[in-house]
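Right, one structure below, let's go through it.
Every protein chain of the complex appears in place save one, which is left out.
Think of it as A and B in the order they're written, each chain with its own count starting at 1.
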Amino acid sequence: MSAERERRHADLERGLTYAIGGAIWLWLCFRWLNSWLGGVVVGPTEPLVPQSFATATESLGATLGAVGDGVPLVATGFDLVGWAVGMVGFASQYGPQLAVAAWLTVVLTVISTLVGLVVAVPLAAARVYGRVTKYVAFVYIELIRGTPLVAQLFLLYYGAPFLSKFIREVPGVGQGIVPAQAVWIAIIGFVINSSAYQAEYIRGSVESVDPGQLTAARAVGLDKLGGIRYVVLPQALRYAIPSWTNELVYLIKYSSLAMFITVPEIFTQADSIGSETFAYTNAYVLAAGFYLVLVVTASYGMSKVEAEVAIPGVGSSDAGR
Amino acid sequence: MSRNDHLLTVEDLQKSYGDELVLDGIDFTMDAQDVQVLIGPSGSGKSTLLRCVNRLTEFEGGTISLDGEDVMAMDVNELRRQVGMVFQDFNLFAHLSARENVALGPRRVLGKSKAEANDRALDELERVGLADQADSYPAELSGGQKQRVGIARALAMDPKLMLFDEPTSALDPELIGEVLGVMRELADEGMTMLCVTHEMGFARQVATDIMFLEDGRLVEHGDPERLFTDPRHERTEQFLRRLTELHGGGSES
Partner (left out) sequence: MTAAALSLATADWTYVWQNLGTLLRGVWPAVRLTGTALLAGFLVGVPLGALEVYGGRRSAWLARKAGVAVRGTPILVIMFITYFGLGLSPAFVAATAALGVRSAAYQAQVFRGALQSIDRGQMEAARAVGLSKLGAIRHVMIPQGLRRFVPGFQNEYTIVLKDTSIAFAISYTEIFYQMYNLIPQQTTATPELFVTAAAVYLALTLVGNRVLDYVDDAFGVPDGGASQ
């Protein structure tokens, strides 16, 4: 009886999540396509619903917020309800701007994670199997992991002017769909940061594979490289999935720090909306909503990947920052 | 007799870990189709001896030759292609199904096609009675089934010699029989086997020779009946008596 109810609740919750998530992603994809095509349907940052809708919800929100004023608790309750209603109008008006900015956040995150992985694999290999390189990799990893990402970004942007200059002079940068130099510096910063973390995750998962596996691979006649490639890595990469999820989530959130180096990602956009409207809380909460959608989607996607490649007995261990 | 006439010749084998000598002048030979059983207390060097044969452990002194060829002169991967090994704790590749476990060697080491390697794997699984578990992953198999897959994996490389490193000591008692059954069939088919095991029933019925190792030295060896009924050394007798008390005699277990 109670188990039956619990299952129904879970189904309902999942259904709602899919419906809302699906709607948001449909809308996001529409906004992206619309903006790439130069605003064929509506202007790239122009809302789909008329301004009057936003005005109406905002005044409705204000009215609701005024209900019960003077009565403690009731007043607070209606304040919250009124704020939430007003927030709908606010989101309808400023959502499109953040949607366009969200694309940049996605690009920043995905490129940085992937390139970070490419850098991380040799780093991890050096850390596990290297002689001298072991110490080089160790120092790099600990240095990066022990210092704030803001400091790394600032150092690259303000402390290394030659880097900005060099990137700016690469033909095509800042033109068309190729992002401006600040974005490239942000990507470089995220790659450096992420590679250090990913190297540690990979090292951890390689070391969590039972040494007997490599022995058995050698006993069948595989050489060390073959044993690592066909036996150790396929297992280690599966062990690493939960940490990758964490890494992706981490980068999505910390890509907001690119705001400090003028990259027009979600939070930069939200901040300028805030100072334009003075509705700071609304602007930041809306930004938080966008990050949350990206984070939840990333976790969900990675859990699908994990389930897809899951093998009984090759367990996943929780790890990550 | 020249060493070339034997399948395996071990001469004056020396191996130490740091200051501790774990193998001290081991000499023995095996001919094709021999089943050589190694017994001895734990720490006596049995597993180390086994691992020297396929060079999972490197040794300092003496020579080991396989089919007349010095193993130190052989390419180590080539050597391991010719010598199959079965581990105490199975060491099945955790991310591969039973079939893929067996097919990995033929595919990646012998360079066979995927289809060929697969067929071979199914044949070997059939041979150990596990054709119906071909698509199960190690975590889904019982200990006895795992070890039979381990044997199939070694057989798929067409080894000249099979090494068994306490293949049943990680198994629950009721699962030991199925593994020993497979090993007995192999022996009947003429496989050359070097086994570390304390299954005295198996040793007595199947072994062509039993060696007793203690403190890295070969104390004595002989055919099973003689060793069991008339051990020459006090130490051998004591060890066999303790084993018998533990495992309930030299009859089938």
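Criterion: a residue touches a chain if its C-beta (ideal position, glycine included) is under 8 Å from a C-beta of that chain, and two chains touch if they have at least 3 such contacts.
Source: prediction; values computed, not measured.
Looking at A:Gly43, A:Pro148 or A:Pro211, the residue that reaches the missing chain in the full complex is A:Pro148. Within the whole complex, the absent chain has one touching residue among A:Ile141, A:Val231 or A:Ala287, and that is A:Ala287.
The chain not shown here is touched by just one of A:Val249, A:Val263 or A:Val314, and that residue is A:Val249. Residues 6, 142-143, 145-152, 154-155, 158-160, 249, 253-257, 259-260, 267, 270-271, 274, 280-281, 284-285, 287-288, 291-292, 295-296, 318, 321 of chain A touch the missing chain (whole complex, contact as defined above).
Please note the rule applied: only the chains that are shown with their structure count from here on.
As a whole-number value, the distance joining the C-alpha centres of chain A and chain B reads 52 Å. Against chain B, the residues of chain A that register as touching in their complex are 210, 212-213, 215-223, 226, 230-231, 234-235, 238, 311-314. By the touch criterion given at the top, residues 54, 56, 77-78, 80-81, 84-85, 87, 89, 91-95, 104-105, 108-109, 137-140, 153-154, 157 of chain B touch chain A in their complex.
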